[in-house]
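Below: one structure, written as structure tokens.
In this view, the complex is presented without one of its protein chains, the others remaining in place.
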């Protein structure tokens, strides 16, 4: 199970990465392996439902067991499947990069982080910076 | 009406087929003709919402009265219709192979099985193996 | 994590208990600690949405972290809270006995079983028989 201490390290580092890289305001959601929210931050200036996009990246990854970059590829190749999966999992699945699975060194799934606010590639980079800082392994689906 | 004994034969044989063929961990849902769940199994190692995908294959088949391979063809040719149907039936309709209608020898609809976890073709093969073992007739929509 | 083998022992024993005790047809849902369905059985003769009642007993227990007998007591004493919690968790929470948390010997939550079809007390007895047979500990909320 992802601990709060691990999640805090991930969150703090992801935000620091974004700041030093000059990203736009981000929302970041960290879910545990149950899909339950562990930690969430919306920086000042984010739009009304930006948080739901971040949560959807993380939830889609945990729900399907793959990073959202792989869901992005599936959405391009088989849009009908990703649309159907979105409905089937309850509506929260955003198939663009920035939803990264969090695993421990042994490969056990601990949860996922979803980042939204800058480009998808930058969102994903912030996520990975956080995961690495916690000594964990990010799985983007690439 | 699909009996529990029939459903158990279908489930046991589908899982045995998957194991002997070396499939990835599966979730399998068997619904009766009313769309009510009769039997469900998630093998160890399946992702959080994989079960909802399996249910969506079976539910879509029962809801529309055609195997999910036919729904897949429709999703490629008329995506707007399948998207609308997904909303109309309440969100649980996954238009890829692996949702197979279960009929008796006289053609009466007894229910459907949905399998998810390996390739869609392999999912469907496991479903058919189960239905055949129960002395019933599978309708994939092909 | 609750294994399929553990869930199968629980399911088989709960059904055997019901049969030997002459219970009415049951539906039984077993969820893991993520709230994901692991195993589900509807006996012949159960009503259209009886399965949703069984799932609601198990899901309510996992969602709130207490057996559904405790939710029942709360529903009698503070109905407004249980109604609100039902909405907040997404609609699947049935506050009557028969939803039993499954823990290992060390107290770790593995999941929950929900049984519906006979009296709530009998439903709960079947659940407990199954959990005990698997060498695990049931928490009814009593």
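Before moving on, here are some points about what is shown:
Order of writing sets the labels: A, B and C. Residues in every chain begin at 1.
Going forward, a residue touches a chain if its C-beta (ideal position, glycine included) is under 8 Å from a C-beta of that chain, and two chains touch if they have at least 3 such contacts.
Predicted model, so just to flag it, every value in this text is computed and none were measured.
Partners of the chain left out, restricted to shown chains and counted across the full complex, are A, C.
Across C:26, C:63, C:102 or C:136, the residue that sits in touch with the chain not pictured is C:63. Here the missing chain is touched by one residue of C:5, C:21 or C:84, and it is C:84.
The chain not shown here is touched by just one of A:21, A:36, A:76 or A:142, and that residue is A:36.
Considering the complete assembly, subunit A touches the hidden chain via residues 1, 3-4, 32, 34, 36-44, 46, 48-51. The missing chain lies against subunit C, touching residues 33-35, 62-66, 78-81, 83-85, 87-91.
Note that only the chains that are shown with their structure count from here on.
Annotation: 26 Å between the Cα-based centres of subunit B and subunit C. Rounded to whole angstrom, the centroid-to-centroid distance between subunit A and subunit C, based on C-alpha atoms, equals 32 Å.
For subunit A, the set of residues touching two or more other chains reads 33-35, 90.
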